[in-house]
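Omission of a single protein chain aside, the complex is shown with its protein chains in their original locations.
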């Protein structure tokens, strides 16, 4: 076990750090959360900067146009970006982290040439059309129907939890091409151009009051057969291949961001006098120990991925532990906030620490989605029990 | 809602209290836990004293020879016995609280005349032969076989978690008389005289080092058909009728005893200085609030039983909450004990508070069985979800 | 001893439930989300006419002369229905502030800040208030809300509890001494606890209904143990807290049966925890839908957080119980 970085890793880090220091200052001001064109422009500008500097598709293989960085370099990349407060992947999330990697593995040469470079350059934005109102944890029960009509599929159905659809050029879409009850065996993966007629989008308001997600309504939307990834009815396998891209680095940014949040809460406690309470200090210490442990687990997962090509025991264990820990950190924030926690916003004149009241309250409200999104904690426990511990299926 | 006791309830209480004050002084010293004949003598002497004073079978109907006390009087009875540190029901547990009530409802006039009076007088002791090594939570899967042979059943099989078998005269025994896979439909309830040939008993050592339970081995044991309660293959229903006797008073003694334990731990904390820690005070306060709430819930259950003849929502809710609370109280005790918690016994010269080190450690070790015995917490949650909330069976 | 609800108490609860269903159905309540006034004077009058504020006031003072147990039963229904407004403070102020009991004046309350220069004081519903009670450690004081230099808060955690903040809270006119302040806190713990128990119970119903209806993997999600057990734990929390709140209320009415201060503190403590934990669990049971604004699960949680702030802090409540155990 070695936690020291090699010379080449250190040099990757210092190069990246220098570049970040230089370019971040040049970024335009961050647009409002409600300004979708502004967000697309901001996020894709950042993506273009990464591309020009050779950091686009850090985890993509070189043959896909990516940097092909090692898992450890990916970790360093995420760490440095987080530490420098660089922009998040934003609207490029689906293209860079999901659709692109799938096209790399499953796409035809034509599809790869057509779709990959614009993702890397930030020219085109993707969204995801997987979940449906009736198919959440049970994705294989999806019902959006695609009927073959000549060299097109005609797609009708409804998707939910689609993010960035407001500004997306393409949607990675799972549709049912097999019989209604064909489950995993009758699903096909399509690339849906978002400018087709018959697409309607309705934003979903979250409990935080924002509209990060939405519902996608598809009514007789025509998609060229050439936009199919893999074979008809083979979409489930196509989808699963993306998972093999995971290098244990998911949520790494979140751990580091949580550490910064906890340090901010510590500073607040010190400034308000709450730090005089042993119980507050112990809560901070306990949460800090858990975050340190998860940071260690992240490095373990990455190391395992580096050795074997697949991350280890990590994914579900890490996700489960982090999402629940995140909620407890958020609870501490709200306890420290006291009555100010009733205000969903910053409070002028109050507390000028590194963590504002808005961040505390917003973190708390968002924390409830941590144990739901990307597989509920209940599903994660099933996965751990069945896939890691080998307990029999229900 | 009225928490005041009526005049007749108060008079019942004061009569009982006076009697307890008078008789408890006359009790012989408590025998050691390992002295089975001594325990039988002690417990049955106490039962005889209750009988002579008219308190035997407090919850039994008058027609069964009991006192037929109202649920509220039963509550007062348990409360006063606990406060006076009167002996527990001990070896008379199964006869008084389980087998007797079942015989009252399901027995023939002959069976009632034969078996009930000796239970009430403390002349005969019963044990329970329900659970089997392969049938715990899933009692209906029991396999101990009874074959009819003339006017006898020949019983072969194995029972577990049998308490007081060392000194029992009879065993309430569930056997399979139907086909192997007949589950609830092929079970029969027998009264097994413990002096029959073919019975072997092996005590089971618990993690507390004691032998409260044991395994009962039955090899061709002959039981008269006259000892059958109810019809052949109707034993499951017979068993379920006992549940209708529950008046919401189960575990009442345990709540009161837990309150006394918590007050004892509070006194220890005050004497050691741990009370200066806000976190210790808050733990005590929180546990105390929960105990107060469960005492309220007990009174609610009893009130509901008094009105409707059946206890309400209470049983499983109460059992689940209390058993987990009990573990947290036990944890507090061990935290206060510090290194002394490593010693399974009292420590001469140390801490002469109302709660000794042995009690703290023993309470902790026993606390792990609370969420297992009489239906695990997992089973209780199933019951609450399915029977109270109406959620569908798995 | 009969700790079941009496016929009168059942009738009170039924009446209040009917009033809420008719006058305050959820969609009508929700229409006021984000507004600066979330309950109009006519709604307030109806609550007053039903005795919500005057319930415990002596008959010769214009009240119903009922006890805290009756009030707890009524407040539980108000909580269950998510009825907004300064209900708790207005009730507690009946007899203390002119017009509170008959609903002519909405009365708010705020804790007197313990430390100077601490965070600004946040006041609920200020724009609707005719009077504001400042609850100090040893005294109750009265302020004229109109005279406060208050700033409206853009957005509240609970969209049905509009907020204002003031940087400086004047001392106000004394209207009560240490006993009054202690009684206010005690009764707030019990009746705020009753509102919270109502919230906690409502989320059980909401979660269970969804678990029965929502299907995944070919069956209702409520048939999976993981979901079953979440719901079972919700019921345990709400029933245990409910028993505690009821017992505390009865103990206030029948002081001989126990220690009302200890019972009240414990009841408030458990009610806050039950409502908060159940609100979170209700969101979890709803999965992604629970994270949408449309599903009301979040409203119960946010209201619970608001009410928790109207009570003393959980640490204080726990220490109060410990002191008297």
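Order as written gives the chain letters A, B and C; numbering starts at 1 within each chain.
Keep this in mind: a contact is a pair of C-beta atoms (placed from the backbone, for glycine too) under 8 Å apart; a residue touches a chain by one contact, two chains touch by 3 or more.
This is a predicted model, so every value here is computed, not measured.
Here is the thing to keep in mind: the chain we left out touches A, B, C in the whole complex. Checked against the full complex, the candidates A:5, A:88 or A:201 give a single residue touching the omitted chain, namely A:5. Within the whole complex, the absent chain has one touching residue among A:204, A:294, A:336 or A:360, and that is A:294. By the touch rule set out above, chain C reaches the unshown chain at residues 224-226, 229. Taking the whole complex into account, chain A touches the unshown chain at residues 1-6, 9, 72, 75, 262-263, 266, 278, 281-286, 288-290, 292-297, 299-300, 302-304, 306-307, 313, 317, 320-321, 378, 380-382, 384-386, 388-394. In the full complex, chain B touches the omitted chain through residues 131, 134-138, 141, 160-161, 204-207, 209, 272-273, 279, 327, 334, 337-345, 347, 349-351, 361, 365, 368-369, 371-373, 376-378, 381-382, 394.
In this section, only the chains that are shown with their structure count from here on.
Identification of common neighbours of chain A and chain C yields B. Of all chain pairs, the one linked by the most C-beta contacts is B-C.
With respect to chain A, maximal separation of chain centres occurs for B (centres as means of Cα atoms).
If you average the CA atoms of chain B and of chain C, the two centres end up 39 Å from each other. Chain C has residues 224, 227, 315 in contact with two or more other chains. The multi-chain contact residues of chain A, meaning those touching 2 or more other chains, are 279, 394.
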